[in-house]
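Okay, structure first, notes after.
Excluded from the complex is one protein chain; the other protein chains are retained at their positions.
Take a look at subunit A:
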Amino acid sequence: MTDLGPLVPRNRAAHPPAYDPDYKTSVTRSPNLPLLSMESTPSEEHGPRFGHGLIGALDNNLILNWTKGAAPAVGERILVHGRVLDEFARPVPHTLVEIWQANAGGRYRHVKDSYFAPLDANFGGCGRTLTDEAGYYEFLTIRPGAYPWPNRANDWRPMHIHFSIFGHSFGQRLISQMYFEGDPLIARCPIAATIRDRSQLDRLVAPLDMAKSRPMDFLAYKFDIVLRGRRQTMFENKPEGM
């Protein structure tokens, strides 16, 4: 067995802390005690792999995938594209990227969402794709609306798309959210504000990308994602025992 190389330890300062009282639900769902830190093991260095057989033809097209192509969703048509890299700027190829989002009016197709903005009969709100050889992915979707949520008395989520990325090892697993350039609600959002480092929050804001938009069809936004890297083990004793 070859050593896959230990994962680079997470820089926890780049992430939100578990406890942030302005995001009220985190108050009772955050551990009080410190995390137990140690170097990664094969349990974190291996991870699930998903093949192209998993992905249907419309899986990355949220405008059409709910109706299987029969009718398009209502809203601002956008391409969301980007690249998945690791901390050493190496592309992460053939990795699964999943997204979910509200419709153009800010309503989620979920049994628990009771916001009175209507569902769009032609919009589901989930999609998935694999990155290509060079780590690129793309989704066609509609821009989600802002929506209110029960936190402080008048909190509204900015327009956002949830992202789930696997990487190649279980220890790289990441869920985050993509925001949209220029949205004034980002600065007022307690969930966005759980990120202490302003430059880290800025990196969740996708810029308008006119070069990738298609005239008379859709606008485009670019969202790159960085996962944990693996350290080289050149000078270490490799456990070759298997």
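Definition applied: a contact is a pair of C-beta atoms (placed from the backbone, for glycine too) under 8 Å apart; a residue touches a chain by one contact, two chains touch by 3 or more; residues count from 1.
Just so we're on the same page, contacts and distances are computed from a predicted model.
The listed options are "Protocatechuate 3,4-dioxygenase subunit alpha", "Membrane protein, putative", "NADPH-dependent glutamate synthase" or "Phenylacetate-CoA oxygenase subunit PaaC", and the UniProt record of the chain not shown names that protein "Protocatechuate 3,4-dioxygenase subunit alpha". Touch with the chain that is not drawn comes from one residue among A:I63, A:L79, A:I99 or A:A220, which is A:I99.
Looking at subunit A, the residues touching the absent chain are 1, 6, 9-12, 14-18, 20, 23, 25-33, 35-44, 46-50, 54, 56, 59, 65-66, 85-89, 96, 98-100, 108-113, 124-128, 162, 164, 170-171, 173-177, 191-192, 194-195, 197, 200-201, 203-204, 225-229, 237, 239, 241-242.
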